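Structure first, commentary second.
Here the complex is missing a single protein chain, while all its other protein chains stay put.
For subunit A:
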Amino acid sequence: MSGRVLVGVKRVIDYAVKIRVKPDNSGIVTDGVKHSMNPFCEIAIEEAVKLKEKKLIKEVVAVSCGPQQSQETIRTALAMGADRGIHVEVTGKDYEALGPLQVSKIMAALAKKEDAQLIILGKQAIDDDCNQTGQMTAALLDWPQGTFASEVALEGDKVKVVREIDGGLETIKINTPAVVTADLRLNTPRYATLPNIMKAKKKKIANMKPADLGVDLTSRLEVLRVDEPPQRQAGVKVETVDDLVAKLREAGTI
């Protein structure tokens, strides 16, 4: 086994920032807005680095698809302990239309190119909440998948994954190579310290385009319109149960 782990890291708008819809409703405002690494991607990197520290794998490669600024996200991953980075450059309209299907194709192509043993991704991105890239990547590669992982253990050429599911926790064992997606309780990501950020400047980030990997970026989805959620209307306080019933009748719900 190559001992190489690919980790996808996505640059998203920081979770604490108030989102603003563009005046023409074509999308949201991103220019100058504070971005950071998707929190689930931070957890994915942390898990990969932990595996390397336990000497269970040999190399962690951080991958990000996006414009020039995605390199900052890769730099943070390198500061957290990734060994090298791959920046797949996607800009302009292609970037606006970039979604899980295209990213999965890119990850699959890279997995083959880099002879990856494991792909760890965040379970979903906090901007689109798709929760699809991990699953699609596994399908394209015909690899097993352990999604919503709250625990990951490498055992020889197999991976034991404890999954967070609606009913509780499910433990599965899958063969490698495999795709794992990180859930919230998998670990607590470490800080990217300043000395590590400085060292990360010396680590390599390879640049490439999706075409170099033979990936077609055409999207099968078209965004028609983006709107803010409707303003929450004020409620009405009622004094008695009779009032409540009367109001519900008025509203036509009973």
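Simple rule for what comes next: contacts are C-beta pairs under 8 Å (C-beta built on N, C-alpha and C of every residue); 3 or more make two chains touch, one makes a residue touch a chain; residues count from 1.
One rule holds in what follows: contacts and distances are computed from a predicted model.
Chemist: Name the absent chain as its UniProt record does, using one of the following: "Electron transfer flavoprotein-ubiquinone oxidoreductase", "GATA amidotransferase", "Serine/threonine-protein phosphatase 2A 55 kDa regulatory subunit B" or "Gem-associated protein 7".
Modeler: "Electron transfer flavoprotein-ubiquinone oxidoreductase"
Chemist: One chain is left out of this view; which of A:Ser2, A:Thr171, A:Thr193 or A:Asn207 touches it in the full complex?
Modeler: Checking the options A:Ser2, A:Thr171, A:Thr193 or A:Asn207, the one contacting the hidden chain is A:Thr193.
Chemist: Determine which one of A:Val17, A:Leu169 or A:Leu244 touches the chain that has been left out.
Modeler: A:Val17
Chemist: List the subunit A residues touching the unshown chain?
Modeler: 14-18, 20, 23, 32-34, 36, 188-191, 193-195, 197-198
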